[in-house]
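Only a portion of the chains appears, each positioned as in the full assembly.
Chains here go by letter, A, B and C, matching the order in which they are written, and residues are numbered from 1 within each.
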Amino acid sequence: MLFAVKMEVDLPADMDPQVRADTLAREKAYSQELQRAGEWVHIWRCVGQYSNLSVFDVADNARLHEILWNLPLFPYMTIEVTPLTRHPSDIAAS
Amino acid sequence: MLFAVKMEVDLPADMDPQVRADTLAREKAYSQELQRAGEWVHIWRCVGQYSNLSVFDVADNARLHEILWNLPLFPYMTIEVTPLTRHPSDIAAS
Amino acid sequence: MLFAVKMEVDLPADMDPQVRADTLAREKAYSQELQRAGEWVHIWRCVGQYSNLSVFDVADNARLHEILWNLPLFPYMTIEVTPLTRHPSDIAAS
């Protein structure tokens, strides 16, 4: 089941550099593990923004929430979730 | 070059049924031709909305505008364009 | 899988009274059939508004879209979809 997720990151200016570096490293590892598992299908950087547009393919709402809630950057993110489905004009759906 | 495009459709209630059917048929054919050409990479329906979230892979801004401007449904659409680029956590980019 | 859906209705002032009455009757029958089937779990009127707040329990995103897209009032509605999941404080979840 597909969901578009827009994640905007806003790190505090006075964040401890070591905490920051560690959080970003954990975020990257976490994301890549889910990409390899096939649940985090796409991740694109929005140009000029500290934000990404992602597409998830998950079993259900509960699993999507579990993934997002455990993002190391979750406390610093504004997240927008859009449930998706097949479009009738999609050639892959014909 | 990648762009996310959100298209919201608002057809007039009093649209001639024949014109409507014809416009929708042309929209579908137009979209599928561009999908087959590899420029309209993804098209998803947003659940509960007469709208789609799409991703385009085009040569440049001019080509994206040409594609969108010539959508048969363009006069009835509200369109939002977000330029995308590779995300540093994308495993395909490693 | 649960979704909150807010539906706001805006009927054109010049809608044919017979078409209007027929559409509203079909909307009611459609809603009640889905309520009996257990997919349309809650429907509440928002006070002072021509709108409702509903909760759906459906198999997946595709089914929710199918239900909403086929609402007789769909062309006259503004719809907002919020995916829901169990809350850790929900006593039913303990």
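Just so we're on the same page, a contact is a pair of C-beta atoms (placed from the backbone, for glycine too) under 8 Å apart; a residue touches a chain by one contact, two chains touch by 3 or more.
This structure is a prediction, so every number in the text was calculated from the model and none was measured.
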| item | value |
| --- | --- |
| Oligomeric state of the whole complex, in copies, if 3 are shown | 10 |
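The rule is simple: only the chains that are shown with their structure count from here on.
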| item | value |
| --- | --- |
| Subunit A and subunit B: spacing of chain centres that average the CA atoms, whole Å | 22 |
| Sequence positions of subunit B contacting 2 or more other chains | 45, 47-48 |
| Residues of subunit A that touch subunit B when the two form their complex | 2, 4, 27-28, 31-32, 35-36, 42-48, 52-53, 55, 82-91, 94 |
| Touch list for subunit C against partner subunit B, complex | 5, 12, 61, 64-65, 68-69, 75-76, 79-81 |
| Subunit A - residues contacting subunit C, complex | 1-3, 60-62, 64-65, 81, 83-86 |
